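With one protein chain held back, the other chains of the complex are shown just where they sit.
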Amino acid sequence: MRDLLAGLAAGVCILALASGAQAQDLPGKFEGVTIDAKLIGGQQYEALYARIADWEKATGAKVNVLSKKNHFELDKEIKSDIASGSVNWCVGSNHSSFAPQYPGIYTDLSVLLPKSEIDAFVPANIKASTIDGKLVMLPRAQFDVSALYYQKSLYNDEAKKKAYKEKYGEDLVPPDTWEEVTRQAEFFTAPPDFYGTQFAGKEEAINGRFYEMLVAEGGEYLDKDGKPAFNSDAGVRALDWFVNLYKAKAVPAGTTNYLWDDLGQGFASGTIALNLDWPGWAGFFNDPKSSKVAGNVGVKVQPKGSSGKRTGWSGHHGFSVTENCANKEAAASLVWWLTNEDSQKLEASAGPLPTRTAVWEWDIEQAKGDAYKTEVLKAFQEAAQNAFPVPQTAEWIEISNAVYPELQAAILGDKTSKQALDTAAEKATQILQDAGKL
Amino acid sequence: MKNWKLSAPFLLLLPSFIVLAAVVIVPLLLSFYSSFTPFRLTKPESFFVFIGLRNYINILSDWNFWVAFGRTVLLLTIALNLEMLLGLGLALLVEKASRGQRILRTIMMFPMMFSPILVGFQFKFMFNDNIGLVNNALQALGITNNAIPWLIDGTLAFIAILTAEIWSSTSVFAILILAGLLAMPREPVEAARVDGCTPWQTFRYVTWPFLMPFAYIAMTIRSLDVARAYDIVKIMTDGGPAGRTELIWTLVARTGYSDARMGVANAMAYFSILLSILFTVYFFRKLAAARTQIGAEW
Partner (left out) sequence: MQMDANASARTKKRLLSIAHKVALFLAMLIICLPGIWIVLASLRPTVEIMAKPPVWIPQELSLNAYVSMFSGVGKGGIPVLDYFRNSLIISITSTVIAIIIGMAGGYAFARFRFKAKSGLFLGLMLTRTVPGIALSLPLFFVFARVGIIDTHFGLILAYVALNIPFTIWLIDGFFRQVPKDLAEAAQIDGCTRWQAFWQVEFPLAGPGIASAGIFAFLTSWNEFALASQLTRSINSKTLPVGLLDYTAEFTIDWRGMCALAVVMIIPALTLTFIVQKHLVGGLTSGAVKG
């Protein structure tokens, strides 16, 4: 009996020591521990995973990568795991827009990691990673917010400058409001070879774009009681922005079928003047191997809506630890490792935006001497200050799927903006009611 | 001896039954059950709530579901018929060729080597209104000055999807009909020619009846396998824009995974299985009729 107690006491001591040590100096020691992980796959995300081997060396633990898939496939897989009760792994890739959909499976990282480490992240990113008071993931250097890319040459063309001045009575400079974007888009358009702008036209993409425009127009998507409120006047104004551009044929006719890849390829083909797009494309657009507008790309903070607020729908990737995980300390250490300064520097050096304050500074320092990269980082740093995540409801994706066909119907002229938004709000209300949220 | 005769087919068929039971029947029963629940992927406990026919009543009273259903039937009917005609033509052309049979047959099957998701990406880029191959070609040839919104306009998008589907699946018909042509005995054709039949008559009354079972086999295989088109449509338009190209499969997939409402999705899937069964039974009977027509000792 005494032996048992002594053993127990020793065990407790070791545990206490281990966790104490862990809180002090990451990554810690986890000899003999194996961490099962599900990671997002794809070229852009893989470079980071080479650092897992270093973590294994430092901690003595092993990482077993159970699956590597792209974003949407991974989402499907995690949902299937939840459904079949097989969430028996430890670390998973996560995304701020998808995180609210996985209620309860991820643990609160703020109790597993020292506060100083969490404070080193950009506060807004930590806020977007916190759901119901739980820090469900640590953001990696894959932060996404859109800024405005444009073709510089258009603004240096004397004939265009003159014509624009005559027509609208103002100088032709890169736009700072969405109203100016509309004007300039219509001005630049010369179909079928050249269009003023374009927008993502389907799925969560158009709903996200509509959402940020709504915010910029001073509206809100869900009101403080969680009820859909996007069929307001601000909502109609926001949707009309898309509708009017489509009507004026200032966007490619196919735009309602475009997703991010089509948009990126479109701007790179040199047929689009102004393009609100993600930081991931910055390198692509300025690479003569992939883009016809290389050397001619300007980047500017995203424009404002009529309320004076800028658009800024944002999201970021991160890593989470499951509640079911047997060794949460080790898992948290791995998550920390993949998002620490060295990891973020590695990712950010390839283009994506960091989520640690110190790495932002380092990044801008690194870009010195590279005028384009400096311009990109400056623009996105400003863009990030105006960023906001999607409403934190588990039903966000489901609502998106119900709303976007209505948005498309309005853009294509099948319905008026008001009709479309009313129907969409009705559907969204139903979804929230079915989920027991209203 | 009689006993042996009875059990032989049973033994021969046993392996297929075992595999099919494990992979199809059991999961099928599971999903059949879940179509009577409000099952949501993210809420496993909802799997045990029984709500009777509510899912079915909901979808059957949903106009959008019926539109998607009708569009799927239309797409299938047009696609299968065109594929059969084109496949027949292709098989006859290839069979007639005196040289390069191997190469020709391999090329004929070329589209079958494309994974459907690849076909989807490929045709999406080709039909892109701004930088797509099709519009570029039309504009370069001076046929049009407009950027034709292939994937936007309901009818055009339907045609675009149909093109992708036909391109990727005509080979199935061609290769089966060709196999039929190759397996065909020479004598009847020779006899017909000796009797002074025109080539058309020979084809119509000798060759075609012989080929019919193969055509129907191909037809049935294809109608069983049409959900393959899902991968293509998913990537080309995903049912959009504004539901203009919504097919039953895109609807099921979005409801099931993206919305996580698997219960409703399974109800839709079950209803769509009815459609496949209808097509299959129809072709199966045609096949039986064609077989009787050629008589023989079948």
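The first chain written gets the first letter, and so on, giving A and B; residue counts start at 1 in each chain.
One rule holds in what follows: a contact is a pair of C-beta atoms (placed from the backbone, for glycine too) under 8 Å apart; a residue touches a chain by one contact, two chains touch by 3 or more.
Since we're looking at a predicted model, the values are computed, not measured.
Looking at the whole complex, which visible chains does the left-out chain touch?
When the entire complex is considered, the left-out chain reaches A, B.
Using the touch definition from the top, which of B:Tyr56, B:Phe158, B:Phe203 or B:Phe284 touches the missing chain?
Answering carefully, the residue with contact to the hidden chain is B:Phe284.
So one chain is hidden, and I want to know which residue out of A:Ser86, A:Asn156, A:Gln385 or A:Gln433 touches that hidden chain in the complete assembly.
Within the whole complex, the residue contacting the unshown chain is A:Ser86.
Any idea which of A:Trp278, A:Trp313 or A:Phe388 touches the chain not displayed?
A:Trp278
Which of these, A:Pro288, A:Gly308 or A:Gly436, touches the one chain of the complex that we don't see?
If we include the chain that is not displayed, A:Pro288 is the one touching it.
For chain A, which residues reach the chain that was dropped from this view?
Within chain A, the residues touching the omitted chain are 38, 41-47, 49-50, 65-71, 73, 76-77, 80, 83-84, 86, 95, 144, 193, 260-261, 264-266, 268-271, 278, 280-281, 284, 288-292, 294, 317.
In the complete complex, which positions of chain B touch the hidden chain?
Residues of chain B in contact with the hidden chain: 5-6, 8-10, 12-13, 15-16, 19-20, 22-28, 30-31, 34, 41, 89-90, 93-94, 96-97, 101-102, 104-118, 121-123, 125-126, 130-131, 133, 136-137, 140, 167, 171-172, 175-176, 178-179, 182-183, 185-187, 213-214, 217, 220-221, 224-225, 227, 230-231, 249, 252-253, 256, 262, 265-266, 269-270, 272-273, 276-277, 280-281, 284, 288, 291, 297-298.
Operating definition for what follows: only the chains that are shown with their structure count from here on.
When the centre of a chain is set as the mean of its C-alpha atoms, what distance in Å lies between chain A and chain B?
Between these chains, centre-to-centre, one finds 38 Å.
Inside the complex, what are the residues of chain A that reach chain B?
Going by the criterion above, the answer is residues 76, 79-80, 82-85, 101-103, 191-192, 195, 201-203, 252-254, 256-257, 262, 265-266, 269, 271, 394, 397-398, 401, 404-406, 408-409, 411-412, 414.
In their shared complex, at which residues does chain B touch chain A?
Residues 39, 41-42, 44, 47, 128-131, 135, 139, 145-152, 157, 237-238, 240-243, 254, 257-262 of chain B touch chain A in their complex.
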